[in-house]
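Here's the structure, in structure tokens; my notes come after.
Shown here: the complex without one of its protein chains, the others still in place.
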Amino acid sequence: MTTTTNQTINQTTDWNALDTEAFRLMVRAFFEQNYPAELRYPKTRLRWAEIKGWYMTLSNKGWVAPSWPQAHGGMGLSPEKLIAFIEEQERWGVGRAPDMGITMIGPLLIQYGSKEQQQKYLPKIIQGENIWCQGYSEPNAGSDLASLRTDAVEDGDDFIINGQKTWTTLAQDATHIFFLARTDKTVKKQEGISFLLADFTTPGITVRPIRNIAGHEEFCEVFFENVRVPKANLVGGLNQGWGIAKALLGFERIFLGSPKQSQYALSRVEAAAQALGLFGDQGFVDRYTQLQLDVADLSALYVRFVEQVKRGEKLGPDVSMLKVWAAETFSRLANLLVEITGGSGAVAGDIEVNGKKIDVLTSFYNARPATIYGGSSEIQRNILAASVLQLRS
Amino acid sequence: MTTTTNQTINQTTDWNALDTEAFRLMVRAFFEQNYPAELRYPKTRLRWAEIKGWYMTLSNKGWVAPSWPQAHGGMGLSPEKLIAFIEEQERWGVGRAPDMGITMIGPLLIQYGSKEQQQKYLPKIIQGENIWCQGYSEPNAGSDLASLRTDAVEDGDDFIINGQKTWTTLAQDATHIFFLARTDKTVKKQEGISFLLADFTTPGITVRPIRNIAGHEEFCEVFFENVRVPKANLVGGLNQGWGIAKALLGFERIFLGSPKQSQYALSRVEAAAQALGLFGDQGFVDRYTQLQLDVADLSALYVRFVEQVKRGEKLGPDVSMLKVWAAETFSRLANLLVEITGGSGAVAGDIEVNGKKIDVLTSFYNARPATIYGGSSEIQRNILAASVLQLRS
Amino acid sequence: MNSNSDHLDTERQDNRRMLAESAQTFATKASPLTRARGLRGSASGFDRSFWGKLAEQGWTGLLIPEAFAGYGQGFGEMAAVVSALATQVAPEPVVPALVFASRVIENTGNGDLQQQLLASIVVGELIPAVAWQEELAGLQVNLLASAVVTAPTNSGIQLTGEKHHVRPGADCDGFIVTAKQDNGLSLWWVPANAAGVKVRSVALADGTSESSVRFDGVMLDSSQSLAQGDAAIVAFTRAYDEALVMTSVELLALQQAMLNMTLEYLRTRVQFGKPIGSFQALQHRAVDLLIQQELTSAVLGQAITLLDSECDPVERSLMASRIKARASDAGLLLARESIQLHGAIGFTDEYDLGLYVQRALVLSAWLGNAQMHRRRYANLTQMNTASV
Partner (left out) sequence: MNSNSDHLDTERQDNRRMLAESAQTFATKASPLTRARGLRGSASGFDRSFWGKLAEQGWTGLLIPEAFAGYGQGFGEMAAVVSALATQVAPEPVVPALVFASRVIENTGNGDLQQQLLASIVVGELIPAVAWQEELAGLQVNLLASAVVTAPTNSGIQLTGEKHHVRPGADCDGFIVTAKQDNGLSLWWVPANAAGVKVRSVALADGTSESSVRFDGVMLDSSQSLAQGDAAIVAFTRAYDEALVMTSVELLALQQAMLNMTLEYLRTRVQFGKPIGSFQALQHRAVDLLIQQELTSAVLGQAITLLDSECDPVERSLMASRIKARASDAGLLLARESIQLHGAIGFTDEYDLGLYVQRALVLSAWLGNAQMHRRRYANLTQMNTASV
């Protein structure tokens, strides 16, 4: 890996000085020229083996951490530039790498980590040597995350960890995990939680992939059995974990409400309908148009929040409405796709509709976690009711 | 009023000995020959002045109290016969008279009333001399009926009543009211309630009609200001009111879930669609068919509960699902009617669609209370969740 | 398209904000809900003297260019006024007369007539209406005229036929009539008192009225012609689309008023020992109303910006139908659900919620309801032409 030289060069470029449109076109051209065609618009999350090449391409270019400060090897993009960067990724159908290092633990260490932690971990994220995953959820702590039970007991210079994490995205590809553990059982449940880091080579850690009903293994269980984690791996102070984890909820939340997933599903419905000759069927056209406008109006709402971020304003709890509408619009589109393909609506894999290949059930399956992960539609509605509508429970 | 002779004759007829089909045809013929044509399918509740003639016709025939025992001047119908009787009313569009005397207080006095109360009140209900209304709801006791505040304080041989009832159906046409009042404030709220009767000529009672947004006055407020009600008007024991009121929830509850209102709205949609030539519009036909099947399937569910009643079984809390589906199907039909009539969908009163008269907003307005009164859809869902699904709050 | 609002200069943004505030202050004071309530079912359904106050505020000429003695403001400014009045359920035909009719006139080419009509509108003397809609046929909006035709006679041109859903339904001074002519559509100015004009007023749910207007061989001369052929279609379609967006402004204001009343009720109404707004099922339904309101608001922001910019007519029509569809559906949903979440009280006439509900019924239907505008959107997408 000979990335260092390149990075040093790029770290000095002031991307924010560029006109946003010029920046956008530059990024677009790079994606179009360099992103592997066969990986465009992946139907499921890509595995590290598939996307590693692209990660390293970005790393070599110095573009792998667009949001990080240049001092740490990032591009130091302003919110406006960062949004353009991500919009161009979505536009070209660039797949998500296992990006917890870039989007989550990196920024967190930059803000709360010690110098030693920063020096130890950040370069290896940039270089693609360490792949991180996030250990928050547990079997009995899903929507109610604060009730987590994974135990961290002090023992000399270490914590001894026992417990289980679940729904850990792509843990089977990770080298490290950042996670929440209970370090004090005597206080209110949010107050006894610490934020820790662990290397997967530490004895006592087991990773078990979970197969989903679509037949994919995007998520894992991670088991900790008497795992020794050095106290040096504590981030931001004992029992401060809950606040730190919450602080990570930055403006990236709007991407949970991006219209891209719905737009892609709409394009699948359109393709199927064209192949089936349904645009002459008023019954179909009525329903298609309604969903088409649901997607268009989702985009308008999305733009409103994006503008807010661009103006440098913080996102409020109202951004939750974006995720609710995005996920549920996507789900309605997936239902329509199943419906119009009739008997083929239950076929696994691609179907051929009058010569056109369409994967019907991918949207149906993808729509299921869309309303569950990242805060289920129910949790988002709770947030909106309490924090926006001032309706107290 | 020369009703007595007829009644005596009819009271001896054993209607239940007739074949149900023969009974049905007999009832049908009577309705068709005697019910005033101009009152068929009334759009709103009929006032006493409008329906009195019909009430007296039934009274003279001995048919005004189909469910009461013959000993009290009723027809003594079995559930099966009673359902046939009511179905024929619905089939012919026979309007509801102010019928709280027949359907509510009559059966209640027969079951819980004293001999004196029965003798004093029942004949006058049969003869159309007393018109009753029901005073349950209060401004602060709607869905939460048990929190009612109307006060009944013992004073010698009387109770002195102070308080206010609301949503009292057609109180402006009534001569008497049966109502719930608090007789003990020191116990749990359901346990301190008594069931009382009052004559509207008693000093201190004021009735004020409430106009609804459709411009009608179906409901009233009833104010009690130091009203003296004799203790003889207490039904079923002091502080026993809650149990008595609940006991009134008999199998008549299924009529809250009758498909007739939806069937009528469907016929309005059909008429409008015919006039507008919409049966060649696949978009309309798709939505029409879906609602048509919602109504048809409602009927199937209704029949299932009717069969249960006919077999002499008690209705369980699951009957609530009938009311939810009936009211919400009706509401969806009302929405469709507004939608297909376009610019005319906001016109007050009848509109003429290519020569055909259609009252669009009547269904829209009627659909509003349908999901509120008689236990709102939300309360019905609470009941179903708790008592059928065993989901505890 | 959506970024124009970013580039609005700060001064204009400030002015717009001040206008919105002063419009709201005026409307709240001069048009309390009791006024709206009292005018329901009255002869004209609105108050001509109040119209004079609107003229005093300069709002009757707000959109009209300075060349016609108006104030030459944009739709962003007009929206501020429209929204404030809608919040008070003011029954005056602001959008029908000052947007729809006024903009048709402004978009057409008859200089003398145009000048004269616009000048009278600015000072508040003239309340015009557009008479364009004919017998309902199917779920499409049809901007072309067919029933009303003009036939040259010895003495001039004759107008015959009937128009429906004309707002204001009474106390209106004249009509812009769409008519079929050999060369396509034509637009005519017909004073309300012209011989052969018969106005039949029809009561609407909100206590205002619309009218069906018969033209029985009304004699016209060329001085009454506003536009012919393609020019007529372009002028009419543009004004129609602008009226759709401004009607959506009213619908959003109604949505907000209904949601606010409902939230207030949910927070304060106690049943089973706690505010009913603490019940999760009701909370989630309120959230769904919020989402619809905010979708309306987000799309409306883009639509107003578009109206104030140079844009492709088809793009404008697509946006106008799109926002009218969303605003109408959301308006009706808010209306139904607000009543449901209130329970019985929400259905009573004396409670103010009904004022908003009834107005929402009227405005969601006016100029074509949600379903009709989704179909127009679909047709425009397929045809990609501005002619319908």
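Brief remarks on what is shown
Just so it is clear, A, B and C label the chains in written order, and each chain counts residues from 1 on its own.
One rule holds for everything that comes next: a contact is a pair of C-beta atoms (placed from the backbone, for glycine too) under 8 Å apart; a residue touches a chain by one contact, two chains touch by 3 or more.
If you're wondering where the values come from, they're calculated on a predicted model, not measured in any experiment.
Remark: the absent chain touches shown chains A, B, C in the intact complex. Touching the missing chain, out of A:133, A:177 or A:276, is residue A:276.
Residue in contact with the omitted chain (choice from A:152, A:177, A:269 or A:353): A:353.
Residue positions on chain A in contact with the hidden chain: 137, 140, 142-144, 147, 166-167, 210-213, 215, 219, 276-278, 281, 283-284, 331, 335, 338-349, 353-354, 361, 364, 368-369, 371-373, 376-378, 381, in rising order. For chain B, the residues touching the chain absent from view are 279, 285-286, 288-290, 292-293, 296-298, 300-301, 303-304, 307, 318, 321, 324-325, 378, 381-382, 384-386, 388-393.
Although one chain is hidden here, its contacts on chain C can still be listed: residues 279-281, 283-284.
Assume only the chains that are shown with their structure count from here on.
Distance between Cα centroids is largest for the pairing of chain A with B. The two chains most heavily joined by C-beta contacts are B-C. For this pair, chain A with chain C, the centres built from the Cα atoms lie 44 Å apart.
As a whole-number value, the distance joining the C-alpha centres of chain B and chain C reads 41 Å.
Counting only residues that touch two or more partner chains, chain B has 281, 283.
Touching two or more other chains at once are residues 282, 371, 375 of chain C.
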